[in-house]
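A single protein chain has been omitted from the complex, and every remaining protein chain is retained in its original position.
A, B, C, D, E, F and G are the chain letters, set down in written order, and residue numbers restart from 1 in every chain.
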Amino acid sequence: MATHKIFIAGFGGQGIILIGQMIAHAGMLEGKEVTFLPSYGPEMRGGTANCTVIVSDAPISCPIIDQATCLVVMNQPSLIRFEKIVAPGGDIFVNTSLIKHKVEREDVTVHNVDSGEIAKELGNERAANIVMLGALIKHLEIVKLESIEKVLAEVFSGSKADLLQLNQRALSTWKK
Amino acid sequence: MATHKIFIAGFGGQGIILIGQMIAHAGMLEGKEVTFLPSYGPEMRGGTANCTVIVSDAPISCPIIDQATCLVVMNQPSLIRFEKIVAPGGDIFVNTSLIKHKVEREDVTVHNVDSGEIAKELGNERAANIVMLGALIKHLEIVKLESIEKVLAEVFSGSKADLLQLNQRALSTWKK
Amino acid sequence: MKKIFEYTKGMLPVSTHYCPGCTHGIAHRLVMEVLEERGLLGESIGVAPIGCSILSHNYMNVDMCESAHGRAPAVASGIRRAMPDKIVFTYQGDGDLASIGAGEIVHAAHRGEKFTTIFVNNAIYGMTGGQMAPTTLIGQKSTTGIEGRKKEISGMPLRVAEMLATIDGAVFVERVALNTPANIRKAKKAIDKAFAVQEKRLGFSFVEVLSTCPTNWGLNPVESLKWLGKNMIPYYPLGNLRSPEEVE
Amino acid sequence: MKKIFEYTKGMLPVSTHYCPGCTHGIAHRLVMEVLEERGLLGESIGVAPIGCSILSHNYMNVDMCESAHGRAPAVASGIRRAMPDKIVFTYQGDGDLASIGAGEIVHAAHRGEKFTTIFVNNAIYGMTGGQMAPTTLIGQKSTTGIEGRKKEISGMPLRVAEMLATIDGAVFVERVALNTPANIRKAKKAIDKAFAVQEKRLGFSFVEVLSTCPTNWGLNPVESLKWLGKNMIPYYPLGNLRSPEEVE
Amino acid sequence: MKEKKLMKGNEAFAEAAIRGGCSLYFGYPITPQNEIPEYMSRELHKVGGTFAQAESELAAINMAYGGALTGKHVFISSSSPGIALMQEGMSFLASAEVPLVIMNVSRGGPGVGGIQPGQGDYRQVTKGGGNGDYHVPVFAPASIQESVDIIYEAVPIADEYRNPVMVLVDGMLGQMMEPVVLPPIRRQITSEEIAQKKPWALTGHKGERTHNVVKSLRLKPDELEKHNIHLEDKYKKMKRELIRYQTDRLQGATVVFVAFGTMSRIINEAVDHLEKAGIKAGIIRPISLWPFPDQAFDEIDPCTKVIISAELSLGQMMEDIKSAVAGRFPVELIYRVGGMVPTPMEVADKTKKILEVIA
Amino acid sequence: MKEKKLMKGNEAFAEAAIRGGCSLYFGYPITPQNEIPEYMSRELHKVGGTFAQAESELAAINMAYGGALTGKHVFISSSSPGIALMQEGMSFLASAEVPLVIMNVSRGGPGVGGIQPGQGDYRQVTKGGGNGDYHVPVFAPASIQESVDIIYEAVPIADEYRNPVMVLVDGMLGQMMEPVVLPPIRRQITSEEIAQKKPWALTGHKGERTHNVVKSLRLKPDELEKHNIHLEDKYKKMKRELIRYQTDRLQGATVVFVAFGTMSRIINEAVDHLEKAGIKAGIIRPISLWPFPDQAFDEIDPCTKVIISAELSLGQMMEDIKSAVAGRFPVELIYRVGGMVPTPMEVADKTKKILEVIA
Amino acid sequence: MAKGILKFNKDRCKGCELCVVVCPKMILKIHDYEVNAMGYRPISVTDMDQCIGCGSCALMCPDGVISIYTEEVPAK
Partner (left out) sequence: MAKGILKFNKDRCKGCELCVVVCPKMILKIHDYEVNAMGYRPISVTDMDQCIGCGSCALMCPDGVISIYTEEVPAK
């Protein structure tokens, strides 16, 4: 019975909420139990954004977590603030394009993803979140890549359809 | 253990509330238990006024009564409306100056008091309430006349002192 | 025999609970006359306030509701949004509208809600027994100001019509009085225009009606009319403050 | 070295929670500068609203309280009545003052309560995330009006200063803006006069401060200043609406 | 013996608040308590206090908050629907820990209801209608004298717990007159006493201390939890210290009435009627409705057959009685509502019927 | 299987109300329920409905009253302090017998409190904060799906009893996303149906019937008493018909938890932890908080040692539990407040400690 | 001049005299001894012939007591 408790943090505009929702959505498509909980209210002031996604084979009691199996940090203050949330043995995904600080914990696996740079190379720095999502999925297999691809196609449709190709590439660029 | 439950009714400006309060006040001076309850709120609209006074040797449970030992009516609509409130064997005091209607009940003692006329003869029609009070006290001995006289002196003092004499006379005019 | 004046069918054939000479009765009649003449009795929904006129629904021959104290404009807004094709009005006293309900009336005007408010200003809390209202005049006695209203403690009386006339959505604002037959005729005209504005859905329409409260003013009905003319009208000048071209 | 500008001691030496470029910070500073210069920091009691500035008591170096949404003028009235010798002020946003608290501000003005209100109008609900306020401009987008405010549905934006200026007890009413250094200087002068009015106990004094909300306007701080100048000032004209002779 | 004065309830309540040291009153007209603001408007300025007529009950409680956070003593009053409008304020004051004495001269409900006496506000005042975990102690006197004494005492109680305190009577007590002995005049609190006893009060810091803040918002959950637990400790203390009740004739009683306020007076007489009919009846009269006097129910004689909640409401107090009785006795209800008041005889008759069914 | 959609709680609630037939929404911003008015402002006009932003919660409930008394279906929402401001209105609507569905997406209190989830509104919503004898049925779902289903159902329930109905969730359910199956679109009520099913509604009499009046004031005590008893009959009917709850693993349970909403989800997991530790635990999950499911407590196995009220409040539900249990079992409390939420492990640990003391 | 004919719904009259003071012909008067169902002395007319049918009394009456008719076409 696998339960992934993913915490994603960064600043507003980095697409934190979007990738969180995408994971939950993909989980749902696979028939898994999922919850997604964004930070809300005045705590968002100052431009931070974070969210919790749980994907599980069993009913989920509480969408608020005290420990994450996996932390994704997209900017430096988030790493400093949330490093301690990861359970021992868990994973931390670090956006090294913006984070110079080192992870201090030694009981976790650190994945350095230069997502900002990669996205820039692909032609749009704003796709950094999708690069990071790709890395996450490949490492942890929370959901299948196909599910995420399906969701991606849904997200980038209509008026955003022209961004689909770029993001598809962003999703698949990261190699372990 | 005597308990007087007196209900007084008429229209606003007839001094209904005043004589009710005077009885309660006099009762208090004699060390009796007393309560006074005026009608209140929008039911006063249209110019009616009524009140309940209880004078008793024992603690008084409820200042609202369902049956009165004594009813005082100062105008015709009040007689019609409240005739039924008197307990069998009780008393009704009727201001015959304004009430032409006959009391229909046969199980009560009716006291016809021409209080308006008497007051007019004394020089001020507005003292009718005190004439009626005098009649009431003499008949029923709810409180002592001296107590009422004490209260009267208190009520008609200061700026109203010039009315005292008149009202003293009004109080004592009625003869059984 | 030709009719010169008959009591409007808009008023139900019952006696009112109002005190003798209280001009609430006149205000009721004028509103109902206007609705009858416009053929709107069956199309109207009225909102009664908390105040002596809470029981106006016993007298006015239109569908009506009571409303919590001061909230009539919110209730009317709800009815208006639910029933775009009906005529909606509130009938409110000065305690209800100018005191506890000041926020609601400002916002009905602000949103330009397409209903009509008849504001019966008698410069006192009638139903509760004569307490000072925001509209009580300087020097006027009340049970919470037995020496008369004082500016230093309670401020100057609130001129509601003038205040609302600054709000764009209040497209029709007029003040009238019920102290003489001539003024009553003018009052009816203003109420008629207010409903004309509503029938055209031009915005919020508002008629402030200076009215008497003999009981709590401590005057007889005839003196009350005079007091209104002598004291209220100078401070609350009669006349139209805003009117859209369409109804001129 | 001579001082040209130093941060006022009226502001506590902590960072604020406001978003980058939010002009709440300027408004805070101006109020505190005035109180410092008048030597009133130790004599003042401030009332914070519900809104982004609920935490202003973390920054302003005067005794302060929070107040329920919209009720700051009532709270200030209570303080004023309890403490006739102190300086009392409210600091309120447009949701707080112009929407839920419209009744309370009208009545503070009506009673001529001798305190000062700083009304920070940013044409939006800031703290709750950008819903339409009574002051939101026509066409301006909000989270409860994604296509922009429409007159037919929501009415025209409420001009609070103009409305309050019709009330006798509001003896000082001025609108200022925080979009340029020159306007900020004028804003300070107006706030200074408002407190001068209060020190003389002349009545209620009110300064409407046009302010930005970059976060909920969806603009960066610099664009926000421009938007304010281009869109808000034309609808909300700057200037004094009422001022007693004593402070001229 | 101290001098007795025949006073109207509402005026006596106002006078008790003044004598208790209250210097500020904020109110809005509503029947049947109008004589309180009216009295205050005439009398308060004579003792250096201030009366201000609020534009609404909402404004009144928030003005009261403003007055009370300066450390002065504030008294306010209203009646049922007006109290409903104060619920947000009461929760706010409790959270901000600002003392206040509130009087509810209640009437029949729900909604606008009527203006005759009723006890239908029991739930509204004892369970709170404001949001969150908080309590307001509620005292329900049964005579004008007791009301006066309780109001007088409520002033220091509110201060001690830094919490609003409510005194609940029905319209009848407000409108009637009864002889009353007024308490002595308690000196109003001085600035020096405020500085010393209420260091939290907003008085201007004069540059002599850090600025004071009276607040309600706590965005950080751990902080808010701490505050909640701090408040809860106070409520527990109230539960230990503020319970008031009277019992009478519980020994050997077949039936025990529970009644407060006006209703308890009627019950007193009903008990006499029953005694004459050979039925032994006892009384528990809760004076504090919150905290509810659970322990009074431990005094009930095991021979008792039934407990009867006698209310001018539809069984609202019965819930608290059941919880206190915890299944030890059956609990029945006798009521009248809407402004109707039962006669003692009526209560006695209904009681007999209940006993017939139970026996 | 019907199509699942990943939806944010608040948006799903709004959509459920629309699908349930509500054509009018009146609201005022307050966190954590802002997505409801925001959604309504975008979506309601698409189905011919109307969204209006009220100037306050007070105005919102009174607008809702105005909308609903025309016979149309109205939905409103707010959060804790906003609900406090609606108490007068709720009492008024109950007395005037006007149906309405109200959603409370609650937060930590008292006062302004915080914006994280809390259940401290339990008393405010179940006991009522308005004046007089009235009740508002309260349903407390535990997932977005259940919320959607209950809101949908609440529309006809409110109509049937001509009374407001409340749906209570905490901020977490409002803010989170979960998969949900939306109910089918229920057709909005037509004028003909209103004329037929709601003859009391104000629609203009068109000269075809006597005028309708929707009212609350009843000055005559006997009339008001009659009305109160009429209302009480409805509340008794609700008590028979509206009770909802779930029980799980009560057989042989040493400890039985009582929890609703978010807390019940945590308890589900805590029960697993306890089972692993060899402690048998059962659950009662009240879905209707008023009427409270007293009968659920009759299903408890006599071998049970203790009942634990698990709350995000300070024992508010415990009072109702005690009354239902009537002394049969000891009742204990496990809580977190202020927006703090316990972990299942934490609950399990606290439970063990309670059992140690009891054993 | 038109001649007005007044009809009174006397049981609704509250004897307030508002009609009395506005009548230009001063022909209205509170009844000396009659008392109506509500207990008020109702309105009466002293000289109907003088009534010009101006309508002032009816306009002023808060209680809908007065109806006015005419048999003649006003002479202009």
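Here is the rule we go by: a contact is a pair of C-beta atoms (placed from the backbone, for glycine too) under 8 Å apart; a residue touches a chain by one contact, two chains touch by 3 or more.
Please read all numbers here as calculations on a predicted model, not as lab measurements.
J.: Could you pull out which residues of chain A are in touch with the chain that's been left out?
T.: Its contact residues with the unshown chain are 46, 75-77.
J.: Given the full complex, what residues of chain D touch the hidden partner chain?
T.: On the chain D side, contact with the omitted chain comes from 1-7, 11, 15-16, 18-26, 29, 180-181, 184-185, 214, 220-222, 225.
By our rule, only the chains that are shown with their structure count from here on.
J.: Report the inter-centroid distance (CA atoms only) between chain B and chain D in whole Å.
T.: For chain B versus chain D, the centre distance works out to 61 Å.
J.: In whole angstrom, what separates the CA-based centres of chain C and chain G?
T.: Each chain's C-alpha centroid was found; their separation is 26 Å.
J.: Between chain B and chain F, what distance separates the C-alpha centroids? Give it in angstrom.
T.: 55
J.: Of all residues in chain C, which are in touch with two or more distinct other chains?
T.: 18-20, 54, 66, 68, 99-100, 102-104, 106-107, 110-111, 127, 134, 154
J.: In chain E, what residues contact two or more other chains?
T.: Where chain E meets two or more other chains at a single residue, that happens at 31, 52, 55-56, 58, 81, 88, 92, 96, 111-112, 115, 216-217, 219.
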